[in-house]
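Missing here is one protein chain; the remaining ones are kept as they sit in the complex.
Coming up: subunit A.
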Amino acid sequence: MIIELGHFALVLAFALALVQFVLPLMGTRLGDPRLMAVANPVTLVGFALVAVSFAALTSAYIQSDFSVVNVWENSHSAKPMLYKVTGVWGNHEGSMLLWVLILSLFGAMVALFGRNLPDTLRSNVLSIQGLVGAAFLLFILVTSNPFTRLSPAPLEGRDLNPVLQDIGLAIHPPLLYLGYVGFSVCFSFAVAALIEGRIDAAWARWVRPWTLAAWLFLTGGIAMGSYWAYYELGWGGWWFWDPVENASFLPWLSGTALLHSAIVMEKRSALKIWTLLLAILTFSLSLLGTFLVRSGVLTSVHAFATDPSRGVFILMLLILFIGGSLALFALRASSLTQGGLFHPVSREGSLVLNNLFLTTATATVLLGTLYPLLVEAVTGEKISVGAPFFNLTFIPLIVPLLIAVPFGPLLAWKRGDVYAVSQRLFAAFGGALLVALLGYFLIDGTGVLAAFGMGLAAWLMLGALTDLALKAGIGNVSLSVAWRRFRGLPRSVFGTALAHFGLGVTVLGIAAVTSLDIERVMVMRPGDTMSVAGYTLKFDTIAPQRGPNFTEDRAHFTYMDAAARVQGEIISSKRLYTARQMPTTEAGISTIWFSQLYVSIGDATSDGGIVVRVWWKPMVLLIWLGGVVMMGGGVVSLLDRRLRVGAPARRKEKAAPAGVAAR
């Protein structure tokens, strides 16, 4: 009964989403406050229904109810409880349901926390959210229903793909979706503004926190996914420029651009139309990412052509949302008023520069991702655009941007002075140069590029610190005054500095790993040793073990420092998941400060040894820690109390204008 209730709740949510789309929009067009008032309760009830539906599917997974096709295809009674739960979104149908759950969650949050938005704006935003929700609910019900039943029910499921039975992949999709779908709110705001033909001051204020929230989840999702690929696939790489990765990276790049242009819009009412366009493009890229990953088009254009029902449906959704919103943009953008003017060299100017670089980088990655698909569709030839393309195009685009980052926050609004800012950044520049030189001369194996990367990282980090120091007035005023000013700085200033510092941390990790990592491959027998990066790795034993739903050969290693003291142990294994007869490797990783020793075992050789791959990954953790720091910056910025704009008192129409806002 619970399963069928979940199914029914999903259908009901679809009906309510239609109402959520039509009535509030009609209300704002006709100026009928009662129709606008429908938006809030319908959004909240719709969210509750999708939540019920998701809970029902989860309970079917927990109870191993194989009368649900989706559970039978992706679960197994012997699977650990954690992976029974995460298996809910480890497959197409369930992950689409999670997508819609998060979409309706964001809608509910706009309804709950949007009380200080103008009524018409909120109604329009919720209406567009309703349209997106209705479209995706229809997609689920028509092509990917997770509640399809199977009778008679089989006795055992087919198990979840073992690669997905991992804690990293348990957290990664929800984070990623919170990011993807979070941008739907910005999209709805943009379309609402276009429908209205008016951008309120409140508009810019409210779009920025939503962008920030979506951006920080997306950052977390990408970092988590990258770390998962690093330790689970056993190849020791952390980014592959794989289309699936690019699909999440694209909205991140344009979302970062949106984040920055929204600042200009909030502070200076400039770049309005551009910000609208970016909001539309960012969500469009999120949709495109969903399409690429979900339609099967990535494995092969032909796989897509053989079972096109889902792909064609998503393609139609893409055309509806991207085409529709861009058409609306073309029609209405000219009616929007232009904002404040500014000098090219100014904070605004630097943010425009940032946007130019980021959108060009987005276009580059988009081209590299879609080009093989186009070629395959037209000529039938399979080509792959890999790391060399992106290294040659993306890196030259992003490095000048990184060099420019410390300048931005130091420039004044409207009219800035690059020479004055350069003078203030002199210390940071000196520090960066010193790091680059020390890196070049003191560390073995660093080339010019690696030293440059480290210098760039130091430049970003020191630049962020310089920004804080200058805003606090260190050097100009006494220390106690500076401390007071430091503590009184708005949180968004700390957010900016933290995010830019985190970027530097990531760049440092990338520079160190790409230039200094060491790889050794050797056939080892128990008792053998090998030396890597000053450590001696000893292969102790290998023994078979049984897990709940797999068997494994578990190899035990210990590693010693130069003085032969044991520093720690590493366990690396090869698993065979019995239900699917699928082998996986579980890399053994030992963390030493920010660096990692990475051991992956391969096939047994005929003479009783096994192939052991060992990597020394210096500073590798910084890549993801930088992402965490960036997220921290986002959180701090989001907590800025200035974002809580006061709402004017609600009053009867035609009452005397009071004009004063109540906080």
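As a working rule, a contact is a pair of C-beta atoms (placed from the backbone, for glycine too) under 8 Å apart; a residue touches a chain by one contact, two chains touch by 3 or more; residues count from 1.
Simple rule for what comes next: contacts and distances are computed from a predicted model.
Enquirer: Please identify the absent chain by the protein name in its UniProt record; candidates are "Proton-conducting transporter membrane subunit", "C-type cytochrome biogenesis protein CcmI", "Electron transfer flavoprotein subunit alpha" or "Xanthine dehydrogenase YagS FAD-binding subunit".
Expert: "C-type cytochrome biogenesis protein CcmI"
Enquirer: Using the document's definition of touch, tell me which of A:F240, A:Y371, A:F389 or A:W413 contacts the absent chain.
Expert: Of the listed residues, the one touching the omitted chain is A:W413.
Enquirer: In the complete assembly, which of A:F14, A:F139 or A:F407 touches the absent chain?
Expert: Candidates A:F14, A:F139 or A:F407; residue touching the omitted chain: A:F14.
Enquirer: Among A:M1, A:L442 or A:A562, single out the residue that touches the unshown chain.
Expert: Among A:M1, A:L442 or A:A562, only A:M1 touches the chain that is not shown.
Enquirer: Check each of A:H343, A:R424 or A:R485 against the chain that is not shown and name the one that touches it.
Expert: A:R485
Enquirer: Which is it among A:L103, A:L117 or A:A499 that touches the chain not included here?
Expert: A:L117
Enquirer: Among A:D200, A:D242, A:E376 or A:D528, which one is in touch with the chain left out?
Expert: A:D200
Enquirer: I need the residue numbers on subunit A that touch the omitted chain, in ascending order.
Expert: Answer for subunit A: residues 1-5, 7-9, 11-12, 14-16, 18-19, 22-23, 26-27, 30-38, 40-42, 44-45, 49, 52, 60, 63-67, 77-78, 116-121, 141, 145, 147, 149, 151-153, 155-156, 198, 200-202, 205, 269, 340, 412-414, 471, 473, 477, 485, 488-489, 642, 645-648, 650-653, 657, 659, 661 touch the chain left out.
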